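Here the structure is laid out as structure tokens; the discussion comes afterwards.
All protein chains but one are shown in place.
By letter and in written order, the chains are A and B; residue numbering begins at 1 in each of them.
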Amino acid sequence: MFTVRSTVKTITAHVKPTQQLRYKRDKAGLNPQLERIVNQLSVMSAARKQPRLLKLCDEDYIKHRTVMKAWSLYRKNKIEHNESLLEKQYQSMNEAAAELQSINPKLYEIANEHQFGKRFPLEIRTPTDFPPRQIWFYDYFPKVDGSKQQ
Amino acid sequence: MASTPVSRGIWSNFANRSKSLSVKNPSLQNAILSPNLPKGPSTLKASVNKLKYNSPIGLDKIYPLAYDLLEKRSESIYNEVSKIEEKIKSVKDQSELSKLNKEKENLLIKSEQENPEVVFNSIFQTKSLDRSQPVYRHYLKEQWKSYKRMLTMQRLETLAIIPDTLPTLEPEVDVNLKFPHNNVNTWIEPGKILSSNVTSKPPAFEIIEFKESKDDLYTILIVNPDTPDVQNNTFSTTLHWALKDIKLSNNDSMVDIKKLDENKDSILIDYLPPVPEKNLGNQRFAVWVFRQDGKLNDSITKDSIKRTKFNIREFVAANKLAPIGAHVWRSVYDLNTDNVRKLYGLPAGRIFSRGKL
């Protein structure tokens, strides 16, 4: 955002000569103005905001490793299960399409017609963490004639 | 801090599994099999550090579940193993059998690979691993491949051991080398320049196999391709030590004086220490390890092999030896070389000087 040098400049510009010091801190042999600048700069220092290094003992390291391995296995199983499900769905779609084509080509043609203007409905809800006050909208009436309906 | 141990399934059942798949130290084992650390971190030595230590929050809750998940998977893999074992009983065909055995070994590795106790042993107790277990061999091989193999190959190639002695090498075993000059257990890094005092006595080898090995036979040769051949204005190869028919297995991998004393027939040619000539620079000493098909031909004896002008390629081809590992060190003339010559009753060394053009 800004360099240390520019900050020093801006800070020194605003430092007024102080009338007195309440107590003396001479750890760096600095005058009070400079010491204040150092203190203010130290607020920006990354080292003072970083936590101590996380050191695990050997047992805990092994445990951590085990947990991470189990997690990756869990994820892998889940993904593989979903993929196999998709694979099965794709095959059953293919099978149904082939069957339909062989017994009734007319229905097959209708089933494969391009659906122009087909959109995902706006009314469908995205899952949220907690349900809405009105969970389901029951009072639906179909649109009157002349309006578009899928 | 009482704690219920993690689930006691297949990984705590040693009826069909080796005891070496567990952690030997009971307090360590207890720490690994408990969700938290019941007696504090036992791998930290100082009591101050023990008191200071804090486990990460939440680890004790998730760890039993993670252990259970991995153990269940291991159990299902062990079921597959038992199926393969039954298949092996019925199969007669050799190639099919070796394929099944390979498959079985892979499954055995997979079933124990994530066992926390096994992981602990193979990360922190590498010196005392039971190499008859496939999983430990797997971990050792990974470790070897990550550094030691690359280092050895780099030294062999930059020092031109390949192709000055043998054309190439596909390393399969880890070859370690040490000299008994002091009591310190130091393995020699490949390519090091050693003093004549260090190399005055024959070295000991450790040959670590990563495949299953039961009483395989090995040949070890030490050759020096830098012996000066003044008449022809070239260099020739000298054979410094030759060992044959050395029986090794996974857990018995050392080749030292004790072992050679027990079967004296395995020494084909006695050890000749490196005595480099003055002003000839560094001399390379290549250690080659071969796996034998069977016993070496009886016609090869001390008398049939010539030490000087030794043709290693011819020897390897004649005996159908498969090079599987190598090592190298270098020697140079130093103040002690003449003492070594005296010790072994060798003739006085020559002094080379730069010839006038």
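One rule holds for everything that comes next: a residue touches a chain if its C-beta (ideal position, glycine included) is under 8 Å from a C-beta of that chain, and two chains touch if they have at least 3 such contacts.
Basically, contacts and distances are computed from a predicted model.
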item	value
Name per UniProt, for the chain absent here [options: "RecA family profile 1 domain-containing protein", "Heat shock 70 kDa protein 8", "Exosome complex component RRP45" or "Large ribosomal subunit protein mL46"]	"Large ribosomal subunit protein mL46"
Where the missing chain makes contact, among the chains that are shown	A, B
Chain A residues touching the omitted chain (full complex)	43, 46, 48-52, 54, 67, 70-71, 74, 81, 85, 88-89, 92-93, 95-97, 99-107, 110-113, 115, 120-121, 123-125, 127-133, 135-142, 150
Touching residues (missing chain, whole complex) on chain B	51-52, 54, 56-59, 61-62, 65-66, 69
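We adopt the following convention: only the chains that are shown with their structure count from here on.
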item	value
Distance from the mean Cα position of chain B to that of chain A, given in whole angstrom	48
Complex interface listing, chain A residues touching chain B	54, 56-60, 62-67, 69-71, 73-74
Residues of chain B touching chain A in the complex	28, 31-32, 37, 41-44, 53, 55-56, 59, 62-63, 65-67, 69-70, 73, 114, 116, 119-120, 123-124
